[in-house]
Structures are given as C-alpha cells and as structure tokens.
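A single protein chain has been omitted; all remaining protein chains appear in their positions.
Labels run A and B following the written order; every chain starts at residue 1.
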Amino acid sequence: MAFLEINRLEKSYGAMSVLKGINLAMEEGGFLVLVGPSGCGKSTLLNTIAGLESISSGEIKIAGRRVNDRRPSERDIAMVFQSYALYPNMTVAQNIAFGLEMRKVPKPERDKAVAEVAETLQIGHLLNRKPSQLSGGQRQRVAMGRALVRKPKLFLFDEPLSNLDAKLRVDMRTEIKRLHNSLGTTIVYVTHDQIEAMTLATKIAVLKDGHLQQFGTPAEIYNDPVNTFVADFMGSPPMNLVPGELVMSGKAYAVAIERDGTAPVVLPIANDRTVVSPAGQKVVLGIRPEAITDVDGADRNAKNVIRVSCRTEVVEPAGSDTFVVTRLGGKDVVARMRSDAAVKLHSTTDFAYNMDRAVLFDPASGNRVA
Amino acid sequence: MSVAAITSHTTSTEPPRTRRGFEDWLPRLVLAPSFAALLVFVYGFILFTIYLSTTSSTLLPVFDFIGFGAYSRLFAIPNWTVALKNLAIFGSLYIILCSVMGLFLAILIDQKIRAEGLLRPIFLYPMALSFIVTGTAWKWFLDPGIGLEQTMHALGWTSFTFNWIKDSQMAIYTIVIAAVWQSSGFIMAMFLAGLRGIDSEIMKAAQIDGASTVQTYRRIVIPQLRPAFLSAFVVLAHLAIKSFDLIIAMTNGGPGRATEMPSTFMYSYTFTRNQMNIGAASAVIMLMMISSIIVPYLYTELRGEKK
C-alpha cells in the first residue's frame, strides 16, 4: 500500500484553479520531488499535503489515513521552509524543541531529543544562539533539526536550498541525501531546480500550470519524457528538439530533417519502437546532447548509431566535455563531445547520433508519438 | 530519540471534525467584537445621525420624519454660511502654508546638515501637544492686552498693533497661524521621508548633467514627491474639516461668531442651542466633505496593495 496517496486533488481560489486533478502515490521511505517552473502549483500542492491550505476536492492519505480535514499538527508531518522560518525570539534549542513542547512532551525528554538531533546534524555548539547569529547553512541545519526531532511520518521540504549560495547548496544536497539514506525517512520535496530533483528523488512529479505532466523515477523522466515540456525542462543542457517529417526508409520508420545547403538527413527509428503516427506526419525529434557525440565516443552497445556530418557553429569547451552547436532543421542542436575530441569551429565534422535514445513528439500537442 | 512518547501524542484517537471547524472559525470570532463595535458605533451611528437630520428633533431625539427640510434651513442660517466661508479660508491657507513650509523645511533639513537630530524633534513636537494647550499659549500671546502687542510696546515700538484675535474680520487668520505652527513640522516629516526615498544616484546624475541645486529640486526632486503631496493634502484637508479644539481654546468661535467652523457650529446647535436636527444635518455635511477626500484615497491605497 502506498504511504502517501493523493487522489484527484483539486484546488482553486475562487474561479482560479491552481491544482487540477493531481494523482500521486509513493511508498514508505521514498523521496518524492515536486518540480516545475514557478507558478506551476508545486508549493501549493506541498501546502495542501501539510494541511496549511485546504483542498477543493479529492483526498490526501498519509499512511493509509485520510487527512483532508486534519490540522497540520495532526498529520504527523514536519516541514522545512524556504526561509527556514526559525522563530527569531527563541534560541536554536528552543526552536528545535518548540514542536515537542506544543505536544506536551516532558522537558527531560525534549532535552534528550534536541541533543540527539544536534549531534546528528553537528549543531551542538549552536544550541544557545539566536537564529540571527547563524549563517545560512547553519540556519538550514537548524530548520532540518526542528523537523527531524519529532520523527514524523512524513517530511516536507519547500525549496530548502534556494537561499544558499551555489557551493553550499551542493553540500547541503549531499547532506540531505545522506540523511535520507541513513534515517530511511519519507520525504516530499519541492524545488524548481531540475538537478536537485534528479539527484535527490526516488520519484519525480513534474508539474506545469496545475497539471501533473509526468510522474516516475528520475530515469523514466529523463529518458522517457512524455511530452516536450518535460523533455525541455529536465536536463541541462536540455534535450534537443528538432522539427522533421516522419518517412518510411525501407520497412522502417525514419525522421527526415532539413539541413542547410545539402539534402535532408534521414535518421532511422529503432525497430523496437511503437510509432503511433503515419508516415508523412510532421514530428519533433527529441535527442539528448549526450546521445550526439564524436564518432569515436559513441556508445558501443547502442544498436542504432547514425553518422551525420554537420558544420560546427559554436564550440564550448566545458572542461570535462566539449559542447558543440550545429544547425539542423532550423534549430541549434547541441552535441556533447569528449573533451579531447578534435573539433574545429566552422568546419564540417562527423557526429554519431545514438538513435536508441531518440524520442518523437507531435509538434502540435507536444505529446510522445514514439 | 524519544519517538514513542511523541508519536503517542500525534497519533492519538482521531479528534472529531468540529475541532478543526472551531479552529477555523476562531480567528473570525476574535475579530468579530471589534468589527461589530465599529459597525454599530461608526456605521450604525452614521445612519442614525442621518435619520435624525430628517426628524423634528430639538432638545431630545424625536423619531418622526419631516423630510430634508433641515438641510435647506441649515443653509439659510447665516452662521452656517460663515462657518463654510471660514472653513474655505482656513482650509486653503492651512493646506497651502503647511505644504509650503513643510516642503521648504524638509529640503533645508535634507542638505546634510549637522544638527538634524536636534532640529527635527523641535519642528515636530507641537504635534504631541493638545490643541487646548497650544491654543491657550497662542490665545494669550496674540491677545493685544498682554501678548505680542504689549511686548512690542514694552520694547519701545509703541505704534505696533496686532489685534487680529479681537477683530472679527481677521480672527480666523490667527487660527491659521496657530494651526500651521502646530502641523507644519508633521508635513515636513512626510516630505522628508519622501525626499529620503529618492534614489541618490538620480541626484548625482543631475549634478553631472550640470543642474544647479535649485534646478535639481524643481525639475527632478519635487516632481517625484507627488505621493507625499497627495498624502499631505489628504491629511491636512481632513484635519482642517475636523478642527475643533483649537478654535474652542483660542476664540471659542468669536469674536461674535466670526470664527465659527462647521465643527463648532454642529456642537453649539446640538448641545447648547437645542436644534438637534440642524446639528445632525451639519454633521452629515461634514461627513460628506471628509468622505469625498478620504474614500477615493483609501480606495486607491487599498487597491494598490498586492493580493
């Protein structure tokens, strides 16, 4: 049975609907990341799970118990806020203990619990300080301590790393992942950062305009995006989306793509793919930058590697890799080459297209067709 | 960690749904007494006063209806005409002089002067005083028998006369003097806050463009103070219509009824002349005057807030 279950959840403010029929389910010990651009409803969804906002219809179940009408304090959850929301008038220790105090846990037990959490998070030396005397990273740890101390069934994180600088953000990300692994807690985590989503999640829910776009494991979301929005939103640099036409090449499907100056490129589709569109249809080819490489760098296990020569427009060495931009179908197409690949600017170079990893979308709806 | 103890509290028997209902309603219950009191004491009473103005009430309220005759009788009373005329003179001079002086002082204070921390409180302290107190000071200081005139005589300027407060043509201007003295420091503070809100880089840019100090203020700074002017106008206009204490303390409406204002008119017709319906009608006119200034102001201010 799923640990967190959200069924047909709707939320509207007056006439404005912000969450439209959300269905989600997650197992105990999982790490669910809600991701999407700002205004997509991800924070609202988190707040409804917390009970901080009421829902218009549908139901939310935590550990099999329907919690729609429960106050936040009755849902056995804890939450880490974007601003950390540390009570400015209380010390770190008082902040962490406040939730226990409200639940009338006796003082000796509270002190013991605070000490244990402080040890886990290595904030023992900060316990008597006020939040204003802490650095950003320290506040972040205290906010997590306040959540951890109650050992709730469910942890909610609302963009907890967005106020930290880049270096600290990566460190805290690792820290959160380690805590999740060692404590086995169940977490729902909101972010707009797709890298955070990929690195932390066991399940990702991609939202846009209050609609759930796709729900699946990070690998599913990354490799099998259901539409162009998910394909474009997840991954950096994003998936190349190139307009083309579906054609028959012998018995197999292929995509023909216009190329400046010369004849169109014809890229065959892997045999095992189900194509739902008839030949002649306009399509959008989706292919990740790392599936376009220099010829020697191509995946040896791939069955469908096509060699295409294109003129290089921009060459961006990034240290570990070199990104090369070419023009195809009127779009910039980014290829990810090995850093030692010999590429010259404004010269015609051979690229290896790993078509095993290519997907096709309908240009009008953006949905997957293969 | 003491998990058992904690979870036993949080997963206790399910509370009945009404508890959440009560918590949901509690905030509104807390607000309700205040709101109800204001509904009755402000809006209910406004309606009641409007109703009284259509009755034949004199010494005591009479609950009948004689139409809106009280209003036409009100405007036929010479004292009321005097009151309106005085309000026009007082109000326009009060608003203009306070704004000019307030802006002037604010600009002076804004010149990076040394003793700002000492001067600002001196300009502002009259706002902390009761009009009855300051009215007493001005009443005797402007009194020709013992005040300024007498002092000038004592200093040797024997031809000096300043008897406005006893002169029915000029008495209203003495009220203006005292009122401007009392409020201009406040208006200075409003303009000063506005000036300090202007981006100092704009001032630097104007300097680089070769504008003189006067040009910078006239062309660049003062036009940006529009919101402060609007706030100052609203505050001053509503204070002018409401001013009552100062007149009572300085002239008590006299000499004769020469410094009558709508506020004193309402008070005397209601409580000493026993013409309650006329008094109520004059109060309604005062409310209408203030509303015509305040309602649009509050509407735009509240609508301007996000969410």
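What we mean here is this: a contact is a pair of C-beta atoms (placed from the backbone, for glycine too) under 8 Å apart; a residue touches a chain by one contact, two chains touch by 3 or more.
Everything that follows uses one rule, which is that contacts and distances are computed from a predicted model.
Student: I want to check something: the complex is missing a chain, and I'd like its UniProt protein name from "SPW_0924 family protein", "Solute:Na+ symporter, SSS family", "Sugar ABC transporter permease" or "thiazole synthase".
Tutor: Checked against "SPW_0924 family protein", "Solute:Na+ symporter, SSS family", "Sugar ABC transporter permease" or "thiazole synthase": the hidden chain maps to "Sugar ABC transporter permease".
Student: Which of B:A179, B:A206 or B:M276 sits in contact with the chain that's absent?
Tutor: Per the contact definition at the top, the residue touching the missing chain is B:M276.
Student: Which is it among A:I6, A:L19, A:A50 or A:V324 that touches the chain not included here?
Tutor: Spelled out, the listed residue whose C-beta touches the missing chain is A:A50.
Student: So one chain is hidden, and I want to know which residue out of B:I66, B:I96, B:L129 or B:M170 touches that hidden chain in the complete assembly.
Tutor: B:L129
Student: Could you pull out which residues of subunit B are in touch with the chain that's been left out?
Tutor: Its contact residues with the unshown chain are 10, 23, 26-28, 30-31, 33-35, 37-39, 41-46, 48-49, 52, 61, 105, 108-113, 115-116, 119-134, 136-141, 146-148, 150-151, 153-155, 181, 185-186, 189-190, 192-193, 196-197, 200, 227-228, 231-232, 234-235, 238, 241-242, 244-245, 248-249, 252, 262-263, 266-267, 270-271, 276, 279-280, 282-284, 286-287, 290, 294-295, 298-299, 301-302, 305.
Student: Tell me, which residues in subunit A touch the chain that this view leaves out?
Tutor: On the side of subunit A, residues 47, 50-52, 71-73, 77-79, 81-83, 85-89, 98-99, 102-103, 146 touch the unshown chain.
One rule holds for everything that comes next: only the chains that are shown with their structure count from here on.
Student: For subunit A and subunit B, what's the span in angstrom between their mean Cα positions?
Tutor: One centre to the other, that is 57 Å.
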